[in-house]
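The structure under discussion appears below in the form of structure tokens.
All protein chains of the complex are present and in place, except for one that has been dropped.
Should a chain be cited, it is by its letter among A, B and C, assigned in written order, with residues numbered from 1 in that chain.
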Amino acid sequence: MKSSSNIKRSLVSRLKNMSVWSMFLFLLFLSFIIFLIQSVLPISSSSHNLHRLAGEQLALNGRGNIPACVPCHGLQGQGNAGIASPRLAGLHPDYIKKQLEDYARDPLRTRAVVEPIARDYIKTPRTYGDLTVFTPGTRYDPKMNSLAKLLSAEDRHNLAIYYSNLAFVASPKAYDFETLERGEDLALRGKPEYGLPSCNSCHGPKGQGFRAIFPPLAGQPVTYIIAQINKWQTGKRDNDHLALMRNIADQLTDGDKVNVAAYYDNLSYSVNSE
Amino acid sequence: MKSSSNIKRSLVSRLKNMSVWSMFLFLLFLSFIIFLIQSVLPISSSSHNLHRLAGEQLALNGRGNIPACVPCHGLQGQGNAGIASPRLAGLHPDYIKKQLEDYARDPLRTRAVVEPIARDYIKTPRTYGDLTVFTPGTRYDPKMNSLAKLLSAEDRHNLAIYYSNLAFVASPKAYDFETLERGEDLALRGKPEYGLPSCNSCHGPKGQGFRAIFPPLAGQPVTYIIAQINKWQTGKRDNDHLALMRNIADQLTDGDKVNVAAYYDNLSYSVNSE
Amino acid sequence: MKRIFLQWVLVFSVYNIGVLPVAAQELGQSLDSLEVRPSLVNSRLSLPTQLTQVHVISPGEYFAPPLVADIPDDRFGDMVRMGRNIFTKTGVYAKRYAGNGLNCSSCHLQEGRKPHGIPLWAAYGRYPMYRHKTRTVVTLEERIQDCFIYSMDGIAPTLDAPEMKALVTYTKWLSKGAPVGVDLPGRGLPNVSRTQDLDPKRGKIVYETHCEFCHGKDGKGQKHTNGEGYMFPPVWGGDSYNKGSGLQRVRTLAKFIKGNMPLGASFSLTNQESLDVAIYIWLQERPRNPKMSQAMDFFFPNMAR
Partner (left out) sequence: MKRIFLQWVLVFSVYNIGVLPVAAQELGQSLDSLEVRPSLVNSRLSLPTQLTQVHVISPGEYFAPPLVADIPDDRFGDMVRMGRNIFTKTGVYAKRYAGNGLNCSSCHLQEGRKPHGIPLWAAYGRYPMYRHKTRTVVTLEERIQDCFIYSMDGIAPTLDAPEMKALVTYTKWLSKGAPVGVDLPGRGLPNVSRTQDLDPKRGKIVYETHCEFCHGKDGKGQKHTNGEGYMFPPVWGGDSYNKGSGLQRVRTLAKFIKGNMPLGASFSLTNQESLDVAIYIWLQERPRNPKMSQAMDFFFPNMAR
């Protein structure tokens, strides 16, 4: 507030001090800027549209070996709870791109098998603070791994643009109160006594995701969220930054997964729709 | 403050309104009052002295069957720690009189034997709140019981006046710090978690006693204090108001008695001496 | 004109007596107390006819606050000691706020340590709490202010007064180890239930038997001979708590008496005796509630707050 009012004041004083000539120059400069913006915008917008249309084409019909996306991810990119397939509509394009890259990446053949972390964390809960064990940045999925390898960088970009621009409105589902209460507690406050941060502290105050780095949890199928946490825990998904998500997933009990997934499934949420 | 200034103001206004005549009458009345006070004072004082001298005579020399007090209670009424004999110097005259009366009183022959209170109070501490069991108002002592019966009411009064006017200056004795600390805690704060009030809450902020009703603890021999608490506990002393002291004594452990007696023996204390 | 005024006074006084929670006149005679309660007989040479309840304390039943000897020798400890001084000798160390002859420890017995004697260690973890009296959430500081205004009939220390800080620090130190927000055994005052209507006449007899010995026939307590305040605090009169204080509620006073009086013989009075003596004390003169006007206090001297 302070700085903006300062700028305003200094601008006003400068305008007062300027001669007519400099005023004219200034207006000339201004119109040039406006012209630039006007000329650039449609181009960028039309290029964007081209990518989006190409992505739509690929998603709906596939191409050659590449099958269409819609059978699994839905016509509107809304996902499919029955086969734990995620919603893609409205996700951040960079996030979609990164996931496709990680699907396509070959895990190292000489991957070191690290002693699995005790799952029964109620008895021996522990935070594995070892962040020097690097995540290879891979994501295992029987279908997607082979599929993603067929996509070019251009394809990934197109699909990302297409899906990120789809509108999505969640239809909140009813759950019993206790489940929701526990889920909310985990989503908003985590388990501080076990060093477990809340979901919303990274995934956004309403679980709506944050930029490219933290995907939304709201509006994702319950089955997808649970399946992904299971994958984190078993090491089948390993493509996070600094093992942030792996550390957290390791501490979630089966009950936690259900509760928190139900909580997010119960939230009303919309993206790209006014 | 408010009311006294009001009185002053009204007095001044009345004086102003009074005629000379009423002023004269008032002064006459005032001089009469002063005369009365002057005439009464020496009489009372001289009667007091007579009682004191008679008491001194009896205390020092005895009379007939009655032995002297000084062999046990000391020449200055300072008591004798060796035989647990109390200091009498400076005690309230009414208190001395009452104790002599209680010594002289016959305990009821048909005295009901009440189930004794558990002494091991660390294990089963309890407050017996039963105040409808009346204290017969007796005090047992092998020597004093027979002795007090020989005294007339006049004798008791004389002795009380004599001893209450004797000066006494305690000579504080050294004890180890822990004993004193515990004793102080008991004397100032009691044992609130067992419902035991502090000694000083009745016996005065420095254990100096309060009027006739609560005798001083400061300046009494350690042995006397301990012996008396033992008597309260075993029912040999039973002459308190509302069983106040009996209830309290019942909760004191042997350690408590020693600690608190030592604390009072360590206090500096003086009475009747400037 | 004057006669009409006096008539009004009379009418109001009668009305006032009429709204007492007891109908003292009718019910006072329902029970001949001399028959049932031998303690009211003057003679003390009698045998027990009725055994009242026994209050048994198990070890560890009540919270044990830290020892005064363990106050640390640092600036925190200095604050604790200052708080303790104010608490036990309010008229000396918080003279500018104290308005009567009471100390904090007159009600919070044994330096705020006694269970059922409004102990500080049970209060500290309860504030801030909702209070029905003010109908707001009050902090410990605000509660202490109320103590000064009503029970001490004085002036409230401000929230940033050093006395206030010292008292809060003392309370905190005394509560060392007590859980926050948990109702501890022995907190506040014990419960007292009513079985028959209250009678100040019976209460007067109870007062004379059990209370007068220390608090005096006129209820004005007993002073030290050296002028250092009260040995036994006044229970009514100008130097006692005012009509806005908690003890001016009959039930609260009865609870206090039941749980703490006479010293060393807590729980020795029956519920009925406590209530009777409480209403007897309630009817006596004391400073008016500072939140109530002079006129209101004159016409309705015993009106509930």
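As a working rule, a contact is a pair of C-beta atoms (placed from the backbone, for glycine too) under 8 Å apart; a residue touches a chain by one contact, two chains touch by 3 or more.
Remember, it's a predicted structure, so these values are computed and weren't measured experimentally.
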For the full complex, can you list every visible chain touched by the one that's not shown? A, C
For the full complex, which residue in C:Gly125, C:Gly219 or C:Gly259 touches the chain that was left out? C:Gly125
Which candidate, C:Ile118, C:Val168, C:Val235 or C:Leu263, sits in contact with the chain we can't see? C:Val168
Missing-chain contact, candidates A:Val70, A:Ile83 or A:Cys202, resolves to A:Cys202
Suppose we count only contacts with the excluded chain; which residues of subunit C make the list? 74-76, 79, 124-125, 127-130, 135-137, 139, 141, 159-160, 165, 168-169, 172-173, 175-182
Omitted-chain footprint on subunit A covers residues 108, 112, 114, 122-137, 181, 184-185, 188-190, 192-198, 201-202, 204-205, 210-211, 213, 241-245, 247-248
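We adopt the following convention: only the chains that are shown with their structure count from here on.
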What kind of graph do the touching chains make: line, ring, star, complete, other? other
From the C-alpha centres, identify the chain that is farthest from subunit C. A
If you average the CA atoms of subunit A and of subunit C, how many Å lie between those two points? 65
Could you grab the centroid distance between subunit A and subunit B? Build each centroid from C-alpha atoms only and quote it in angstrom. 86
